[in-house]
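Missing here: one protein chain of the complex. Every other protein chain is in place.
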Amino acid sequence: MKNLLSMEHLTNEEILHILDRAQAFEHGEQPQVARSYNVANLFFEPSTRTKTSFEMAERRVGCTVIPFDAGFSSALKGETMYDTVKTLEMIGMDVVVIRAKEDEYYNELLEGIECAVINAGDGAGQHPSQSLLDLYTIRKEFGTFENLNITIVGDITHSRVAKSNATALTRLGANVRFLCPEEWAGDFEAAHSWDEVLEDSDVIMLLRIQHERHAVSKNFSKDSYHDEFGLTPAREKQMKREAIIMHPAPVNRGVEIADELVECERSRIFQQVQNGVYARMAILETILKGRK
Amino acid sequence: MKNLLSMEHLTNEEILHILDRAQAFEHGEQPQVARSYNVANLFFEPSTRTKTSFEMAERRVGCTVIPFDAGFSSALKGETMYDTVKTLEMIGMDVVVIRAKEDEYYNELLEGIECAVINAGDGAGQHPSQSLLDLYTIRKEFGTFENLNITIVGDITHSRVAKSNATALTRLGANVRFLCPEEWAGDFEAAHSWDEVLEDSDVIMLLRIQHERHAVSKNFSKDSYHDEFGLTPAREKQMKREAIIMHPAPVNRGVEIADELVECERSRIFQQVQNGVYARMAILETILKGRK
Partner (left out) sequence: MKNLLSMEHLTNEEILHILDRAQAFEHGEQPQVARSYNVANLFFEPSTRTKTSFEMAERRVGCTVIPFDAGFSSALKGETMYDTVKTLEMIGMDVVVIRAKEDEYYNELLEGIECAVINAGDGAGQHPSQSLLDLYTIRKEFGTFENLNITIVGDITHSRVAKSNATALTRLGANVRFLCPEEWAGDFEAAHSWDEVLEDSDVIMLLRIQHERHAVSKNFSKDSYHDEFGLTPAREKQMKREAIIMHPAPVNRGVEIADELVECERSRIFQQVQNGVYARMAILETILKGRK
């Protein structure tokens, strides 16, 4: 595995290898890398948890992290992504982790770049490291993906997480369903009421309402979204006994999920954050072991 | 000591312990910590010296510092302080150092958060690490706080430094007085002329005029403030033989203090910066020794 760009590029075997390594790290095993590699994190969009999670994972696999301030870079002077990454490669980076606004920005990095590229989110495209941590969280809970009912709730068409997860979970044997207001379904087949999906879901995966992208919607205030599509205490009580709640965070408390459910017993929201470090260590180890 | 949030939470014994450890570090002793701990610095307001001082102190006690760009974080997406800090804890932080605009922002971190919180300034509230370095500077000079006349000059009601210091110095036996224009005194009893305080002060502690918060004042230009309340060369000559000048910096040269006095013999302004690293090492060591 040279790069990690999209879940669609990974075989089931590669996915399961990464999950196995994440599990090994959670159980205390040390990453197996030949030397200290140089990494830079290029975040052209804000993100606390993804960037910080990578920063931690990089240190735990022994990398030297070279700071890169995207808000203050030559990209402001109109430099192409290729030239920015090629420059970092010539400075000595072995890996660059990139989040950018443009869908599939990485296509211009496929030729001529030798350092490894990890996609930390491309526009409304993919977010594979988030997907891998979600998969790790689900497998840790249920031991398998086969026949699990997994319901993804929210703005599916604009969500990197929804796409990355739907692709991978389906391939791994899960039954993925969507729940969202009609106007958000796009080309996806989706339920429009909790009644259709609440009681038989093993995993309810809530998506963040992107206030940044659109103000909930023309037809919904935050409150009415919560009433119709939010996970309320009443709905939580109707969930299957072993079912879990996931959310990629940051959470809009009181919108996607009731404030008091964020840390309830079924919630894996903060455990997902912890799992993210193990998943990213596994991604880094896998990529670094492939380098000469 | 789990957290350091306000000088009001510290006993005199805890204060004196921190000062003793700061002194030990200045004399070359190595910090006693069990392992390398993970720290993040969350500065939601600009600050060169406090942030850089913590960054240095953290490295000197062997911490791994994980960068956190507050100007580019999920706080922009409306995430609560609790969720931001809980996320960092789940990523693996042992300590977070926070500066924020809101008074007592830390109240929402008192329950449910296991990583240690060090308050690096809350709105117009407290700034305990600055206070501890000021106390260290004074004790280094005089060996005691008992019966010292300490005059704090400037915008007392809006100053974190004034509040943190007045609390602690009084408890430790010093005689704290204030000097400021009448309109700035608020509920404090304050002198309004240098004549009342200049000649018997052991310490003159100048506060920064917060141009950011108010343009000196309705009644004062920079020049007229300097004339009436600034420390001028003529006033410096009237100070007691052993008296010292302090300022938390950054200094407005020619406003709070005449340009040529900033590095005069009595000035401890840059020594305060140096002492700040020792004081913060002592804070970190004290907190880290309390963790399992």
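Lettered A and B in written order, each chain numbered from 1.
Everything that follows uses one rule, which is that a residue touches a chain if its C-beta (ideal position, glycine included) is under 8 Å from a C-beta of that chain, and two chains touch if they have at least 3 such contacts.
Given the structure is predicted, the values throughout are model-derived calculations rather than measurements.
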| item | value |
| --- | --- |
| Candidates A:3, A:84 or A:272 - the one touching the absent chain | A:84 |
| Residue among B:4, B:161, B:249 or B:283 touching the omitted chain | B:249 |
| Chain B residues that touch the omitted chain in the full complex | 43, 46-49, 51-53, 55-56, 59, 67, 69, 71, 211-212, 249-253, 262-263, 270-271, 273-274, 276-277 |
| Interface with the undisplayed chain - residues on chain A | 38, 40, 64, 66-69, 71-80, 83-84, 86-88, 90-92, 112 |
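By our rule, only the chains that are shown with their structure count from here on.
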| item | value |
| --- | --- |
| When chain A is superposed on chain B by its C-alpha atoms, the rotation angle in degrees, nearest 5 | 120 |
| Chain A and chain B: spacing of chain centres that average the CA atoms, whole Å | 40 |
